[in-house]
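One protein chain is absent from this view; the other protein chains keep their places.
Our next item is chain A:
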Amino acid sequence: MAPKLCVLCAASRACLRRPKTSEAICKECFYSAFEDEIHETIVNENLFKPGEKIAVGASGGKDSTVLVHVLKLLNERYEYGLDLFLVSVDEGIKGYRDDSLDAVKRNQQEYELPLKIVSYSELYGWTMDQIVEKIGKKSNCTYCGVFRRQALDRGAEYVGADKIATGHNADDIAETVIMNFLRGDFPRLIRCSEAITGDSVGDSLPRVKPFKYTYEKEIVLYAHYKSLDYFATECIYSPEAFRGHARQFIKDIEVARARSIVDTIRSAEKFRTDPRTSSEQTLGACVNCGYMTSQKLCKACLLKQSLESDQKPDQGASQTKERGYHGR
């Protein structure tokens, strides 16, 4: 049987089937298609402006490693005029974060980009191992998520960045849409599909997602074929997360119809809120640490207080206006 030719160039032999489109294509065409789609997202969503300093959230995993590689490549190819920096967060998880940080340091040397590492122990006085030891594995992702967000903002501010680029891909965004529906988190549901989040006018740095329409499988394939150096292990505390249900659902629908991941994101883009009833939050500074918050204390300080006070954390339910999904 004759080898199958690439459907795009019809010259080289096809070596993979693109997860997004099921097309049989060669390596070079895959690289072009992958990089061009990300460039299209950057241009169409107007993610960057020339001269901006971009802090790339680098965890050493496949998404952030591919993000650094592609952003550097596209920055040179299309002359975005960006200054790239790497910002990494050390959560203090033994057997997981130490190895992935080594991968980040190797990437720093390879791409010759400045790197800033911020750690939970420096910022909050607690590592994730200590937090899990205290509260167990039930709500640890809540703590990690809140702490990591603030840590990334602080690291980006330290390097003088204008925006933060994260490696959130199409699968992540689709999972977030489903999760916010199940939790009844309406404000997050409305904004979770945006490629740029955060207020550039206020104190928080905008976050951009160049991988908004990029499939996780394609990121893995790209990293594999380009032989990129990354650390591929799941967080040891993550299997208990609620997101696991949404993730399994997304995987199931991807098997049935590959484009349903992008369809989910397109649906979320169509979601609208009633402008007469939606209310904007007034942002101020936390009285404790100065981080932006709509309450007196920011969420990180609240969680830190609950850790230090030996009380069961209420996860700020009495402080926040919108109640998340607690299964009641």
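Methods note: a contact is a pair of C-beta atoms (placed from the backbone, for glycine too) under 8 Å apart; a residue touches a chain by one contact, two chains touch by 3 or more; residues count from 1.
Going forward, contacts and distances are computed from a predicted model.
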| item | value |
| --- | --- |
| Missing subunit (named according to UniProt) among the choices "N-acetyltransferase domain-containing protein", "Cytochrome b-245 light chain", "Cytoplasmic tRNA 2-thiolation protein 2" or "Dolichyl-phosphate-mannose--protein mannosyltransferase" | "Cytoplasmic tRNA 2-thiolation protein 2" |
| Contact partner of the left-out chain, one of A:Asn44, A:Ser121 or A:Thr233 | A:Asn44 |
| Full-complex contact with the absent chain, from A:Asp36, A:Glu122, A:Asp263 or A:Glu308 | A:Asp263 |
| Residues from chain A at the interface with the omitted partner, ascending | 43-46, 49-50, 177-178, 180-186, 189, 245, 249, 252-253, 256-257, 260, 262-264, 266-275, 325, 327-328 |
